[in-house]
Structure formats: structure tokens, C-alpha cells
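Some notes on the structure that comes next.
A single protein chain has been removed from this complex, and every other one stays in its place.
And then chain A:
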Amino acid sequence: MAAPHTTERAKTTLAGLLLLSVGSLAASHIEDQAEQFFRSGHTNNWAVLVCTSRFWFNYRHVANTLSVYRSVKRLGIPDSHIVLMLADDMACNPRNPKPATVFSHKNMELNVYGDDVEVDYRSYEVTVENFLRVLTGRIPPSTPRSKRLLSDDRSNILIYMTGHGGNGFLKFQDSEEITNIELADAFEQMWQKRRYNELLFIIDTCQGASMYERFYSPNIMALASSQVGEDSLSHQPDPAIGVHLMDRYTFYVLEFLEEINPASQTNMNDLFQVCPKSLCVSTPGHRTDLFQRDPRNVLITDFFGSVRKVEITTETISLQVDSETTVNRYKEDQVDEELTEPLKYAEQLPVAQIIHQKPKLKDWHPPGGFILGLWALIIMVFFKTYGVKHMKFIF
């Protein structure tokens, strides 16, 4: 009598175990799917870092950009995927007391201009037109690959801009400006051609929040160092170098990034908390309404680092072995040895041409517009004052 009872119990426990295992399997499958859903769908990362100011007293903007460049490289984005635009050269500026260095900390603790800085757009090449061309991809065909943003629809792009700005514009090179509408249109063109998967836009200028007000393309997250009507302040001057070294917002962002390593799981909400008003004096702002994912699920390394998706290769194909190889190789080695010649340098300085140079005859050009206009003015004034009857004395 007890036997069927125990088999009943055994059956129920077996069924229970089975259900439990199936349930846990299903749960882990759902968890897997959920994890995948929150992960970004990007396969590569790009960064466009722009410093728009020129002149020695804007040292801090170059230091800002180079610090972000350094962090981004440390977290894994290679130089081939970084477009660095610096509007002036601070490291080799004649006013730099420590040449070939750009410091970002007081007492010269951290030199962000290391040995492997690759500047893609330098000095006068940093213009609004070039910047827009880089973003939209409408680059003349002769541009080298390092100056292009070759992103595709699976790229996450980080765009960092710093300089002097105002309500709705950012000043480039002290002579032109880019407005927030142009920037929004450029991002829309990028979106239409699917040149990005997700975009993070960080701006450290005065009234920076005005620059992201007009964005209307999806998948853009924006951070700014100050609201409209506020100024972004610089952090600390260095008495030895004589200028301010960094801006406050970027300084604290950098402190935050120094703690991130390629495997960390810190998310964007922490980046939004960086530099509260007590430290920064201005109020940093951010905009996430165009972004599809929740910032809580966006990892910092989704934009600042470059984590690749990898798969283990499990298949191979079978090839037939060829046995005639060795004979060919020996022949090639012998041929190579015969062909080497002693190398010599080409003439570096054609001294003879320089010393005995004859002055070149310049071609005669007809006088240009200014000269013609000037003479026309002089002649007109003369005839107005003295009357036309004097003409016959001239000709």
C-alpha cells in the first residue's frame, strides 16, 4: 500500500524538479534577452574632439581637449577612430615656458601632450566648414583617411567641443561662429545617412546648454557645462605657465573618467552628477529626451571606450596541402640576395643652386583692381576740380 504512495510522491517531486529546471532555464533565457536588449547595438566607437579657440590665453581649451583625448585613448579608442581638431598649438607656442608639454594640473603634474598625440586638423584647418564636412562626410576626395569620420550605422560617436560660446553659437578661431541650428542640421544629415548609432555630445563653453536646444534627430544625448545665461569658469591658473590650465567642468569630468577602466560598468547617470554647482559655479545641464535607452543602462564605455564584440571561431575549412613549396622558396631567397645594392642618401640641400641664384624675372601683370580704382579716383577728382577743358593738355 505504501509503494504507490511513494511512487506518487516520487512522481510529484520529479515533476517539481523538472518544472524548476525549466523555469530557471526560461528565467535565464529571459534575463539573457533582457540584458541584450539594454545593451547598445554598436560595433565600433568614434570620437570627434574639437578645440575652437586660438591664442595663448586660451591654453585651457587645448588642455581640455587633450585631456579628453587622452582618456578616450586610454579606454581603448584607437587613433584611427579619433578626429582631433586643435585650433592652436600650445605645446610649441613661443610663450610656453615648458615647450612640448601641455599640462592639465597645477604644479605640472600631468602632461597631456604625450609622445603619441595625433592631431588631425590643426591651426587654421579648424573651421566651421571643415567641422561640418567631417560630420556630414561631404569631404573632397583627396582628404586622407585620418581626417575622415568613417562611421557607419553601428558606430557610437562622442563629440566634444570646447571654446568660447554664447547663446546659440560657438566661436571658431575668433573669426566665425557655428550656430546651434547648423549643428542640429548637421546631426540630422548624419542621421539621415545613418552615420551613427548613438551620439554623445559634450560641450564645455559659456552658455553651453543653448547649443543642444535645437537638436531634433533621435539617439542623441547631450551634456553641457552651463545653462543659458551662465558662464563656464576656468579651474586654476598656474603661476609658472601664467595661464589657466583647465576649465572646471572638464576638470571634474576628467577626475571621474580617471576612475573608469575598460571593464567598468558605470553608467551615464553618474556622469550627469559630475561637477555640481558647488564645485563648478555654473549649473551643468543634460538632455536625454532624444535618446531611446534609459541613461541608467548606458555604460560610460559605450561612448568613451571601445569594447568589441568577439566570438570564438569554432569552424575551420579543410585545405589541401601543396608540396611544391620549399623548392620555390629557396630560389626566391637566392634571387633576393643578388639584387640588393648599397643604399645612398639623396642630396639633401642643393647648395650650389642656392648660392649662385640669379634673380628670377617676374612676369608683368596688368595692374589689379585696387590700383585701377585708385587712379580712376584721382583722375576723376582732378577733372571735377579743374574741368574737362584741361583734358587736351594731358593727351
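By definition in this document, contacts are C-beta pairs under 8 Å (C-beta built on N, C-alpha and C of every residue); 3 or more make two chains touch, one makes a residue touch a chain; residues count from 1.
FYI, contacts and distances are computed from a predicted model.
Hidden chain, UniProt protein name from the list "Small ribosomal subunit protein uS7m", "GPI transamidase component PIG-S", "GATOR2 complex protein WDR24" or "Proteasome subunit beta": "GPI transamidase component PIG-S". Although one chain is not drawn, the whole complex shows that of A:92, A:319, A:346 or A:388 it is A:319 that touches it. Residue A:136 is the one among A:136, A:207 or A:282 that touches the chain not shown. Although one chain is not displayed, its contacts with chain A can still be listed: residues 33, 36-37, 41, 43-44, 76-80, 128-129, 132-133, 136-140, 144-146, 150, 152-154, 179, 181-182, 185, 188-189, 192-194, 262-263, 306-322, 325, 328-329.
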